[in-house]
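One structure is given below, encoded as structure tokens.
A protein chain is absent from this complex, but the other protein chains hold their places.
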Amino acid sequence: MYPLPDGLFAARNQWYIAAWSEEVTREPMERWILDEPVALYRTENGKPVALEGRCPHRSFPLGRSRIVGDDIQCGYHGITFRPDGSCAAIPSQSAVPAACRVRSYPIVEQWRWLWIWMGDPALADESLIPSVDELGLGDGDHLIVSGGYNLVGGRYMLLHDNLFDLTHVGYLHMPSFGSGGGAQDTVPEVKTGPNWVSSVYTQRNVDIPDFFSRFLNFSGKVDRVQGLKLFLPCLHVGGTQISLPQKADGTPGELLGSLRVYHAVTPATRHSTNYFFAAGQSWSSDRGVSQQLFDYQKNRVIPEDIMASEYTEEMIQKSRLTSEVLVRADAVCVTGRRMFEKMIHDEMTFDPVERALTALG
Amino acid sequence: MYPLPDGLFAARNQWYIAAWSEEVTREPMERWILDEPVALYRTENGKPVALEGRCPHRSFPLGRSRIVGDDIQCGYHGITFRPDGSCAAIPSQSAVPAACRVRSYPIVEQWRWLWIWMGDPALADESLIPSVDELGLGDGDHLIVSGGYNLVGGRYMLLHDNLFDLTHVGYLHMPSFGSGGGAQDTVPEVKTGPNWVSSVYTQRNVDIPDFFSRFLNFSGKVDRVQGLKLFLPCLHVGGTQISLPQKADGTPGELLGSLRVYHAVTPATRHSTNYFFAAGQSWSSDRGVSQQLFDYQKNRVIPEDIMASEYTEEMIQKSRLTSEVLVRADAVCVTGRRMFEKMIHDEMTFDPVERALTALG
Partner (left out) sequence: MYPLPDGLFAARNQWYIAAWSEEVTREPMERWILDEPVALYRTENGKPVALEGRCPHRSFPLGRSRIVGDDIQCGYHGITFRPDGSCAAIPSQSAVPAACRVRSYPIVEQWRWLWIWMGDPALADESLIPSVDELGLGDGDHLIVSGGYNLVGGRYMLLHDNLFDLTHVGYLHMPSFGSGGGAQDTVPEVKTGPNWVSSVYTQRNVDIPDFFSRFLNFSGKVDRVQGLKLFLPCLHVGGTQISLPQKADGTPGELLGSLRVYHAVTPATRHSTNYFFAAGQSWSSDRGVSQQLFDYQKNRVIPEDIMASEYTEEMIQKSRLTSEVLVRADAVCVTGRRMFEKMIHDEMTFDPVERALTALG
């Protein structure tokens, strides 16, 4: 499925961000992930549980059911499932057939995220989740404000495309970021690792963008280094450093401020996406400044990204065209898409069942 | 179509409830029945008329047109049809070709219902309609309050499934019926006749459910007998008897109160259903008590059934899965579905045209 080759949707044997910690409570919730309904809740001692969200009896949504102790009881006829997916009780009978069960997905709570593994549980290696340190989420770093969530009406790769190409900042975000963002005519430096791809956009001696000028209370020329690193398959960690221009001898100028953002992109259905967002900053020890920054992104910036993704999804579907012209700024995009493609192909090669499922499309 | 085998939708040579008497007036109305548009209205002397709801000229909906005398005049170009479906007038010409006609469906008014026959009119035998006595609608019995109607966004068999398995009362209706409903862990006694299937759930010496406790102003143990009888293809007649527990010698306890309900389920389109509802009671000669009961069901109970049906329809369509696990409480459901299946198959065998139409799906 565009922008991936036909028949490819998404890798299943991967960790995806399913929810913010605070979203999952003793009230069950339904969230679609990789085109499957998932019921999320917590046991009495707070352990998160992720179960297949469709009761195998009559297809009622378990995510719209109720919790009884550590179990979830179907809201329709009361069939009850344990956190491991096995059936604890069927009201009308004492025997519980083995077939009466739901899938239980491995789920891991780390920092403020719940990571889910939708594929083969035997392969769910927690060490594959990027560590808190790797993500720059050490104690108090950047005073990150989290909790941004949107269900976006577009396929998940459009959100990745969006983040792969930051030249959009100067155009799509002109209304929110104002002038100065427009100077993003820079081809990024791209690096890749086994499960990541990063891009860095360096602009030297440019006018400080309006947005940062307001926040840092500074006018004049700066060096602006902007970058994003995607930990496949879903988490982009990014930031912008604003410094005084580097000196003639090449020594870097003083750092005026550093902005940090986290964007997580988890496929919901084939044409919709769970989109998570967090942001923080380095220049003030006042958490309220991070909150202000988060709110600005949430209310002004992210809606522009969502608009672009939804307009694009609509245009693709309505015009039935997906041809495209690639430009230099698409270097990251092309690299990133290839990594997704390879990731999906690899698991199809190794797992014929998943291969069949994925190809169903 | 799930839960029936692929290719089966609904029997046509059957009487279905089309509307409440008071719904059909001198203003025409449109109602979809068995995936066909039907225009319903009354002649000057009050006789109900059911015509194919699509003008054969330009497909304008006759149900959104106007009545002229006993005829219906298409709201677009004025072509006029008589109650028998023949064309009375074409504005631009005096000759009326035989092809310019609509189907006229046999329609019978009995008690407060209008019954329609969508199949071969030659087979429309009124004696097949369950009689008022058979339905317990004799004079003043239970002071029935009628008129409940909802267009439900789910296939009609999901509504039958709902009514086939009353163990849902303790779970789906927990919010409305409260505790006590939860004790429905009883396998029903199932009986069948040529065109009906019934189920009775007997619970002895249980706490009176909250709902009845409030209405009957009684606390303590009771015998609760709950049952439904479906007159195929559409009308469920049900009730609950609350009595003092039966005595040691087996003689029944005093009847505290009897609740009566009528649920009619008529396919609208393939994925929507006309759902009619009425209710009454035996313990008070005050019609206001029946009204209160009806209102409670209408505002609190029925919305839960509709929610379950619509959630299930959505889940089936979105997850593209219809597999299911059967439990003991599904005895009625399995029996009932088989009767629907047989009913559809039988008419396909005898009527190749209907067979082709039904298989169109």
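Each chain gets a letter, A and B, in the order it is written, and its residues are counted from 1.
Convention: contacts are C-beta pairs under 8 Å (C-beta built on N, C-alpha and C of every residue); 3 or more make two chains touch, one makes a residue touch a chain.
Source: prediction; values computed, not measured.
Visitor: For a quick check of understanding: of A:36, A:71 or A:165, which residue touches the chain that isn't displayed?
Guide: A:165
Visitor: Among A:150, A:312 or A:335, which residue is in contact with the omitted chain in the full complex?
Guide: A:312
Visitor: In terms of residues, what is the contact footprint of the unshown chain on subunit B?
Guide: That gives, for subunit B, the contact residues 32, 36-37, 54, 56-61, 64, 66, 73-79, 90-93, 97, 99-100, 269.
Visitor: For subunit A, which residues reach the chain that was dropped from this view?
Guide: These residues touch the chain not displayed: 161, 165, 167-168, 170-172, 174, 182, 184-187, 308, 311-312, 315-316, 318-319, 321-329.
What we mean here is this: only the chains that are shown with their structure count from here on.
Visitor: After a C-alpha superposition of subunit A on subunit B, what does the rotation angle come to, in degrees rounded to the nearest 5?
Guide: The best-fit rotation has an angle of 120 degrees.
Visitor: Hey, how far is the Cα centre of subunit A from the one of subunit B, in Å?
Guide: Taking the mean C-alpha position of each chain, the two centres sit 46 Å apart.
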